[in-house]
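Every protein chain of the complex appears in place save one, which is left out.
Labels run A and B following the written order; every chain starts at residue 1.
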Amino acid sequence: MSTQSEVSHSIGATIPAEVSRRLKRRYAAERRFQAYGIGAIMIGLMFLLIMFVSIIQAGLPAFQETRIRLDVELPADKFPDDPAEQTAEGMRLVGWTGLIQQAIRDQLQPETRADALAMHKLLSPNAEVGLRDIVVADPSLIGKSVSVWLLSAGDVDAIVKGTMSRDVPETQRTISDRQLTFIDTLEEQDRLRSQFAFTLFSAGASSYPESAGIGVALVGSLYMMLVVLCLALPIGVAAAVYLEEFAPKNRWTDVIEVNINNLAAVPSIVFGLLGLAVFINFVELPRSAPLVGGLVLTLMTLPTVIIATRAALKAVPPSIREAALGIGASKMQSIFHHVLPLAAPGILTSIIIGLAQALGETAPLLMIGMVATVFTYPETPMDPATALPVQIFMWSGLPERGFVARTSAGIMVLLTFLIFMNAVAVYLRKKFERRW
Amino acid sequence: MSVSMLLAVVLICAAVFYVLGNRRAIGVSGGDSRQLHSRPNYYGILAALWFAIPAIAVIVVWQVLQGHFLEGGIVDSLPPDVLERSADQVRLVVATIKSLAFGGIASGVEPYMLESAAGYRSAHGFSQTLMSIMSLALGLLVAGTTVARITPQTRARNGVERIVKAMLIACASLAILTTAGIVLSMLFETINFFKTVPLSNFFFSTEWDPRFSSAGRDGGDTGQFGMIPLMVGTMYVAFVAMLVAVPIGLLAAMYLAEYATPKFRATAKPMLEILAGIPTVVYGFFALVTVGPFLRDTGDIMGLDIDARSVMTAGIVMGIMIIPFISSLSDDVITQVPRSLREGSLGLGATKSETIRKVIFPAALPGIVGSILLAASRAIGETMIVVMAAGVAANLSGNPFEPMTTVTVKIVNQLTGDNEFTSPQTLVAFALGMTLFVITLGLNIFALHIVRKYREQYD
Partner (left out) sequence: MSAVETNIQSETVVPPQTATPSNVAKMRGRDVCVFYGEKQALFDVNIDIMEREVTALIGPSGCGKSTFLRCLNRMNDVVDICRVTGDITLDSQDIYDRAVDVVHLRARVGMVFQKPNPFPKSIYENIAYGPRIHGLTRNKAELDEIVETSLQKAGLWKEVKDRLDSPGTGLSGGQQQRLCIARAIAVAPEVILMDEPCSALDPIATAKIEDLIHELRENYTIAIVTHSMQQAARVSQKTAFFHLGNLVEYGETEQIFTNPKDERTQGYITGRFG
């Protein structure tokens, strides 16, 4: 004990000064360490927050689109007479764009040729799609005048939403002063409105941001998820049942186990190379097909599904198996009648997590040609399609400003799906969690 | 008959055999199913399985082999002057004929092609018909025999269970098959690659320039395929990522395991794990439009020349992505350290942080190293973030603020162009993939081994 001692007022015990000083230092170190820990967690969560906020900020405007109301004349002499030909295909050669351009010229009365050109550019080059759909749905309109809300050009959309500023000098924006006055005129005439962007969800690829959508990609992803579900669920469960319930403890089982654990950590791009070499080059399945994508994603998610399903099977107590065996059920019966139904929520959770993993995967799909620009919906899983994350990737590389918003919106849709799937998984786990 | 039609027919026949087997079992039992060895439906299932399995087996084998036989037929029908062309061109002609046969549109069609296409179509049709007959006939034969041989003593349940078990084993073995597929397919293409490009060019050259123009034809310059700059880029990005993720992940894990209240832990841990569930393409986009410009602007203010696409951008974002890999795994590892060690240290008067740093951390070190290695393997194999944010030019420089490229970026680039599959420009992707696979596999096996050893120690 040190001879120099002083009374510690707080606890009334006698602690040597040197020890007390040292204690103080140690407690400071303790507090620092805790602060580092909290700081680390906060940094991680902050990144998450920044990412979400920046994406939502950029993506929200894309859920609205600007449309212009025009009274379009549909002169009968420009259309086929035979009603049987008044289909989307039969009217392909009708000069839709000409009709629309005529309509906007009639509306705004250009004084010069330059004015007329500037007016034409107020509308999206794909505005004709909207008009055509209306006429195809109701051919009796031919020969009359029809009032339709047509898709505006991306730049007009940006001005209306305020994502592009009017105040910068004319040379620095992609829209001219002349066009701005046209926009104002249309606004005054009540011919301009913002509405929910159905185009975003229905359209396929397009080189114009305002008419580009994730529709084809969503269908492609849906097909792939179906393939993954139909293959990964039975195969994964079967493999897990074998390994957990039947497999004898021998070298072969060990090899399979180590293999599955390693496959779970193989870079996803390697699965893409496998798909390219085996499914496309060897089996000669079509490139860009959701079927191939689904096969590759199945192989990629199988380890996850197997590992999680085994955990679910392990959670069913052995007494249930014994009970069934004890009254003369065969091993197969005890598993299929009792163990699997009891493990079902866990298995369901694992397949949902596997699907979520597959839904967000991009790299392997690039290898098997899903980066194609696809305009039409795939009718079967063998038709070319793209996938949601791949669509996001392709858009992210495009220079037009409108595509940043489109990309962010695509990401928001993707994340919504993922959050929903994970929420369902968590809900299932909580609801059916059973303590034995 | 198309394959999907045939499959439908097979399923319907199997259903019919289910009913037949069921009936027959009840018939031979004299109406009292208790006389049977198994429940009657097992006899039905057995008959159905013995119809479907041989029938489907025939279809699968036929489909796999048919292409190669029919292709041989096409080649035989080609005029001699076409056969004298190079192997690649013959392959192209065959592909054209195939697409012609099924109403596809092809350019450069010559009369002899149309003729071959017609021949191919009829051969294909004949082959499909033959397959349908064979498949159904075999199914009928096997299932018919099964049904005919049903007696009350037939062990139908055991038979069904044997078949089901065989299926389970087949599913479990798919994992092995996948690995074998990865290794074989990549090995095969890698060997093809090294037939045109010398090993030394790939492994030891520091120049990456797989010239597209000459495309490896006719002895022209095949370009430089040095993977060193790619490897250095990969390691550099991964290193930056680990620099971000290891301290954050470890400190978070220690806090979560040792200090956090159960409630805080129950919210913070899943929230951190969200980071691992976000698709990498989203990280890539985040790097491209937020982090990259932010670093560039910060650089401008400080007078530094920072590229928006750089090792730094990709590394930081990748680091964020792998934080949960390290924090979750390390958290598991730390909580496995036995209580007695903790109590021993606290009982000596050590503070909590001293206990963590001096006792728990060393005890958990092997497991933590394992988790860091697993995260590193993730970082090396990560694709989308680097494709979108690291750059495409292969340059060897030590500056983290310049763009560099990685192995995965080049795999994507080489395979998304319009190259012929057999050109070295495409095949190099498989050589790169093989290298990547070997490295990550090595890391994984090593890491999993460490983690498993660690678990055994405290189990």
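We adopt the following convention: a residue touches a chain if its C-beta (ideal position, glycine included) is under 8 Å from a C-beta of that chain, and two chains touch if they have at least 3 such contacts.
A quick note: this is a predicted structure, and the numbers were derived from the prediction, not measured.
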Item to check | Candidate in contact with the missing chain, chosen from B:R157, B:R378 or B:K410 | outcome: B:R157
Checklist entry - Touching the left-out chain: which of A:R92, A:K249 or A:K430? => result A:K249
Checklist entry - Which one, A:I56, A:V136, A:L285 or A:I320, makes contact with the chain that was left out? => result A:I320
Next on the checklist: Just checking the interface: what residues of chain B touch the absent partner chain?
Outcome noted: 33-34, 36-40, 153-155, 157-158
Checklist entry - In the complete complex, which positions of chain A touch the hidden chain? => result 248-249, 317, 319-331, 333, 337-338, 342, 434
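Keep this in mind: only the chains that are shown with their structure count from here on.
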Checklist outcome for this item: For the pair chain A and chain B, the C-alpha centroid-to-centroid distance in angstrom is 21
Checklist entry - Which chain A residues qualify as touching chain B in the complex? => result 26-27, 29-30, 32-34, 36-41, 43-45, 47-48, 50-51, 54-55, 58, 234-236, 238-239, 241-243, 246-247, 255-256, 258-263, 265-271, 273-274, 276-278, 281-284, 299, 302-303, 306, 330-332, 356, 359-363, 366-367, 371, 389-390, 392-393, 396-397, 404, 407-408, 411, 414-415, 418, 422
Item to check | chain A-facing residues of chain B, complex | outcome: 64, 67, 157-158, 161, 164-165, 167-169, 171-176, 178-179, 181-182, 185-186, 188-189, 247-252, 254-256, 259, 268, 271-272, 274-275, 277-286, 288-290, 320, 323-324, 327, 351-354, 356-357, 374, 377-378, 380-384, 387-388, 408, 411-412, 415-416, 421, 429-430, 433, 436-437, 440-441, 444-445, 448
